[in-house]
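This report concerns only the one structure given below.
A single protein chain has been omitted; all remaining protein chains appear in their positions.
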Amino acid sequence: MAADLQPKASSSTSTYAGLGIPLILPAWAIIGFFLVLPVMMMLIYSFLTKEFRGGVIWEFSLAAYDQFFFDRGLFGDELPKIEWTYITIFWRSIWQAAAATLLCLVIGFPTAWFIATRTARNRSIWLFLVTIPYWVNLLIRTISMKFLIRDNGPMNELLMASGLISEPIHIINTNLAVQLGLFYSYLPFMVLPIYAAVERYNFALSEAAADLYASRTITLTQIILPTIKPGIIAGCILVFVPSLGAFLAPDLLGGAKNFMIGSLIEEQFKGAAGNWPFGAAASMILLSLVLLVLTLYARQQTREQG
Amino acid sequence: MKKLLKLGASALAITLAANAATAEGKLVIYNWFEYLPQELIDKFAAQENVEVTMDTFDSNEAMLASLKAGKMGTYDVAMPSDYMVDIMGDEGMLDTFDQEEMPNFSNIMDQWLNVSFDPGRNSSVPYQWGSTSFSVNRDAYKGDINTLAMIFNPPNEVKGKINVLDSQGEVLALGSMYLGIPQCSTDREELKALNNLMLEAKPHWASFGSDVAKDVLVSGDASVGMIWSGFGAKAREEGANIEYAFPKEGYVVWTDSIVLLKDAPNRANALKFMNFMLEPENAAALTNFAAYTAGVKGVEPFLSDTVANSPESNPPAEPIGELVMACPQEVQAVYDTIWTNLKK
Partner (left out) sequence: MASKKVDLRRFPGFLPLTYLCLFLLYAPLVIVMIYSFNDSASITRWDSLSLRWYHDVFFGVEAPKFRAATINSITIALMAATSATIVAIMAATAMLRSGRFRGKSASFALINLPLMVPEIVTAVATLIFFSAIGFTAGYLTIVLAHIVFCIPFAYLPIAARMQGIEDVYEQAAQDLYATRFQAFRLVLLPLMTPGILSGFLLAFIISLDDFIITNFVKGAGIETLPTAIYGAVRQGIKPNIMAISTLLLVVSVVFVALSYFVGRMGEKNNDETSTKGDLI
């Protein structure tokens, strides 16, 4: 999606030559002052000292990062060991985001393929159908999912009434519930880029392969997938990155045992922990992780194009 | 650099004609969730011609953290529990008032007048008091429930179906009672034991949550739910077959107060509100809604029978409940570590 709108040399004209800087200035000022500067401020905060019972003291300290990576025992006086707690939370978040991405891919790819192979008229209707739920408030979608999958919710009642199951399927407060929530939050991000790639795919290639006696599977894996790979990768990134820092799905669907990065950070600011430097450090680590993924992606893009 | 930024921001604020004027005729309350009926807010608003807004919190610690994070000066009153009033006093977060400023001051029951956390009531007036223990679904478990083992070493029937309040002070106080160690113990072995108790109990707990505490009991998602007495009574009223326990090892009692916050933007209205809540009729209306007990004289004629006679609000003579203590810094640091270990 973003890649489509890279300024292309051909489309850049100069009707307003010389006005570029004054015209771009408001965007720079607002995003610079209210996003870039705050992120730098957050970096500074992650090196400050936590005050007893919340608040910060303007004194340099590595305590937040130390707490993240090292375990010094209950009384803080033991030799440092590796602290697995937060690494586990990050790992769980990565894992959950990856699982949600896979779920989106398994269901989103056939959907995108199906839509892209309709007639032009039907395509827009199908696309419209897939994107509509995305515009419904995320909070409301998450609540709806929670309502649906509760132990004694409509889904279980329907299944029990139909005699398919005798005991309710327990989904709420499990990993699966969080994955379903993330899937529901970000599915269109998977469908749209894949759709765009399939739409551009030249089916003459498939015909050529078929003429050369390639089976369906061979055609799919050897011809189609490599051609539309950029769309798939873009889709995966667009689902994976927001899933990593998601807050609502783990909070409302995950219960206590499925703490993810988003909840960990929130707890430091809105919850009882009140440890701002630690929350800032965790945010910095999350941000670095996301930027790493995006950089790898950008590098891979340029390598393929160049 | 900080100053420079401040300058830039205030310049910006001026150009944007920001939320400059503190409007008169306002009152901003920082309260527990589901702890003040809309009818009472409306009544106060109409009576004093004041626009009332309210934010809610779900634990004493969360309220303290939020206030310390730059929200001081935006709220007029808050409703912390006993030990938190103590802490807020220490932190210099409370304003004081004279008894003459509050005509209904004499309505405070004598037992709630000279309290340890605010001797003589210079910054606070009583709001409600009650206890913290747990309710058990009697369909799920039929045995003796009056022991803290139901939470910390639960029987098989309820394992994995326990909800615990997201409230550091109360959970660790109950844990200490179960172990028979004093609150805020400085003994290393005792603190280690407390940490181990929490870590061993955690696998049996399904969820952590205060605001969900009633709902999980009503919906049956939890068979045992740590809960406040009145909230438990409400869950029972909503149809859950639950019984509130008074464990033999002890339980927590608390008394919430309305405190006058320092730098309150609408101090006069704050005092009017505190005075309003000391009116027996209003205190009773609050009790009828929240199902705890008022600390105000003369509420009896206004109380509903169900609330006055609820088993949750009428504990047996033995055992007696304990207040949560405010721990000194070095113990609090260990408590924070235990809590973090628990929440991860």
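Letters A and B name the chains as they come in the text, with residue numbers starting at 1 for each one.
Just so we're on the same page, contacts are C-beta pairs under 8 Å (C-beta built on N, C-alpha and C of every residue); 3 or more make two chains touch, one makes a residue touch a chain.
This is a predicted model, so every value here is computed, not measured.
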Touch with the omitted chain, as defined above, among A:Leu35, A:Ile87 or A:Ile218: A:Leu35
Residue among B:Asp55, B:Glu157, B:Glu190 or B:Glu243 touching the omitted chain: B:Asp55
Touch with the omitted chain, as defined above, among A:Thr111, A:Asn173 or A:Asn258: A:Thr111
Touching residues on chain B - with respect to the absent chain: 2, 5-6, 8-9, 13, 16, 18-19, 28-30, 33-34, 38-39, 53-56, 58, 69-71, 73-75, 209, 211-212, 214-215, 218-219, 239
Those residues of chain A which, in the complete complex, touch the missing chain: 1-2, 4-8, 11-21, 23-24, 26-28, 30-32, 34-39, 41-42, 45, 106-108, 110-111, 113-115, 117, 127-133, 135-141, 143-148, 152-154, 183-184, 187-188, 191-192, 196, 203, 206-207, 210, 216, 219-220, 241-242, 244-245, 247-248, 252, 261-262, 265-266, 269-270, 276, 279-280, 283, 286-287, 290-291, 294
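Here is the rule we use: only the chains that are shown with their structure count from here on.
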Cα-centroid distance, chain A relative to chain B, in whole angstrom: 36
Chain B residues touching chain A - in the complex, by the definition given at the top: 2, 5, 8, 59, 61-62, 64-66, 68-69, 87, 91, 166-168, 188, 191-192, 195, 205-209, 219-221, 329, 332-334, 336-341, 343-344
Residues of chain A that touch chain B when the two form their complex: 33, 37, 51-55, 58, 74-76, 85-86, 88-89, 150-152, 172-173, 255-257, 259, 267, 269-274, 276
